Structure formats: structure tokens, C-alpha cells
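As you look at this complex, bear in mind that one protein chain is not there, while each of the others sits in place.
On to chain A.
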Amino acid sequence: MTQFWNSINPFPGQHSTFASNVDAIFYFTFWLSAFFFVAIVGFMIYFVVKYRRIEGQEPETSPSHNTTIEVAWSVIPGFLVLGIFWWGFTGYVDMRSPPSEAYEVNVIASMWQWQFKYPTGAIAKELHIPVKTPVKLIMQSKDVLHSLYIPSFRTKQDVVPGRYSGMWFEATDVGVYNLFCAEYCGQKHSDMITKVVVHPVTAEDATDEVKETFDAWMEVAADPLKGPGGVVIPLEEAGKNIVEIFQCAQCHSIDGSKKVGPSFKGNFGKEVEIAGQGKVLMDENYIRESILEPTAKIRLGYEPKMPSFKGQMKDEWIDAVIAYIKSIQ
């Protein structure tokens, strides 16, 4: 039964405090529209059948206007749509009024990835938030317009380059939900999809889908050099985590194939050809410079497309990335 309802229900599940109100407005408008639609089409079909042309028979005369009726069907729909406006407006005001004590997450959108930065310094490629806690996103774009859209939360806001835009919500259920880019942003717009992971605040609220509490997740995320429980992990492995967080693999392969940027594989310790500068040895300093000032040396045959990670990637993290790249031979 539940399955049947899900397949015809026009909405994804309601998982934020806004969702039930948005759906209520939707259904109210839907049933009002359905009423008018059925009435209009019903009369149309009835008239077509009842008043079909019979040869040689002129139609009986009927008035060509009736001011009372015409004013009535102009004014009454006017009041109905004003009602819809009012309800939609109050719901909107809630969406745009974040409570002052909301948990803040910085969002950086770029072609074609999301990055989420936390007050603890943690960086993630998925949005991790605690359940039943107001969360405020402070969003910026590095390049073109993007739009952060979470259907299960019924909320969306454009991310505009050159300014901060904000949105807030409160997730009501632990779980993993889709997060889309909704504003067309070029080639891989449709791949700019990630997840919202809503973590339980306490261990007893954990589900099979999301087992970690928000604090437990944060402890690991805040320091990619350490594993769960604060255990120190090998530098290579930490480097792999960091490469994962910054989504380096979007442009750099680990199997030697050419993507937007050169592959990580098999280049370390070798001479590489730089556009206009001859050959350069790819060593630790080269990698470090490429991360912090990517346009200083452009590999021959590639476009200067890489953004700088200065101020985002800490020195110890760069060490780990270097260790990881060294390990891919």
C-alpha cells in the first residue's frame, strides 16, 4: 500500500520543517485548479454534445453579454488567487527568515562541484548536517551561476558569483537526500549532484542508513589526517582522503588517462614539458606550487583551468597529497 502511494505521490518525502506547508499549498492549489479544470472541460464537452450543429436548424438566440456574470467571474477568481498568493507569501517569509542561532555552513559552488566548509575547518563534498537543528548556508560561487536545490527539503536558492547568498532549513529526519544544481552552469551541469547527509545528534537516533552521529562525523572530517577515533592513519591514505574531499579526480585521473588536467599516475620524479618554459622536474616543490599557484607552470597540451587552493589546503594536507601522488606509479 505504501509502495503504491509512493509511486503516484507527486512529491518526494517531506524531510524539512518547510515541506509540509509547501505541500499543503500545493495540494490546495491543485484541488482548486482541478475543480476549475473539471468544470471548464465538463461544460465544454457538454456544450459540444448538447449544441452540436443540426443541418438547417439555426441556433436559438442567447445573450451576447451579461455584465453581472462577467463581473462575477472576474472578481471571484481574483479573491481566490489572492488567497493563494497570501499563503505562498507567508510560507516564503519563513523560508527567508533564518533563526539567529542556526548552525552555519559555508558553501562554495564551482563548475561542477559543491564544497561545504564547517566552522571546525572541516571540508566535505557532501552536505553533512545534524537533524532537528536549524542550518544556515552561506553560499558563494567561484565562476558562474549555480543553484542549490534539495527537493526533500522543498528549498532552493541561486548561488551568484560576486556576492554571498543565503538559505536555511531544518531537517526533520535522519537520512540521505539528493542535492542538485538547478541553474544551468555549462558542460557537466547535470553531474553537479551530491547528497545531504542528515546525521542523528545522539547515538540512539541512528538509522541503518546513517549510523554516525554528527559529532562523530565531524571529528573525522575536521582532520583528514586522522581516522575514526582519532587514530593516526598513513600519510598516503590521508592524501587519498584529501584528494577525495577536494574532488581532484574530476580533472586528474589515477590510471594515466588524460582528463582536463594531467594524470597523477607515473609522472612523479620525471621531467615534464611546460608550455613555453621547457622541461621541469616534477618533484615535491612542483606539486606544491601547482596546488597553490596552478597557473605558474602549465603542462604542455593543457588549458590553464585549475583554480588555486591557497588558503583552503593546509600545509600538512599538501604533504599528504604529495605522498599520495608519489604512491601512484
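Just so it is clear, a contact is a pair of C-beta atoms (placed from the backbone, for glycine too) under 8 Å apart; a residue touches a chain by one contact, two chains touch by 3 or more; residues count from 1.
What we mean here is this: contacts and distances are computed from a predicted model.
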Response to the item:
Answer for the undisplayed chain, UniProt naming, from "ABC transporter permease", "histidine kinase", "Pyruvate dehydrogenase" or "Cytochrome c oxidase subunit 1", is "Cytochrome c oxidase subunit 1"
Worksheet item: Looking at A:E70, A:E209, A:E271 or A:E289, which makes contact with the chain not pictured?
Response: A:E70
Worksheet item: Of A:V22, A:V198, A:L225 or A:C248, which residue touches the hidden chain?
Response: A:V22
Response to the item:
Omitted-chain footprint on chain A covers residues 10-12, 18, 21-22, 25-26, 29-30, 32-33, 36-37, 40-41, 43-44, 47-48, 51-54, 57-66, 69-70, 73-74, 77-78, 81-82, 84-85, 87-96, 111, 143-145, 147, 149, 151-152, 154-158, 160-163, 165, 178, 180-191, 193
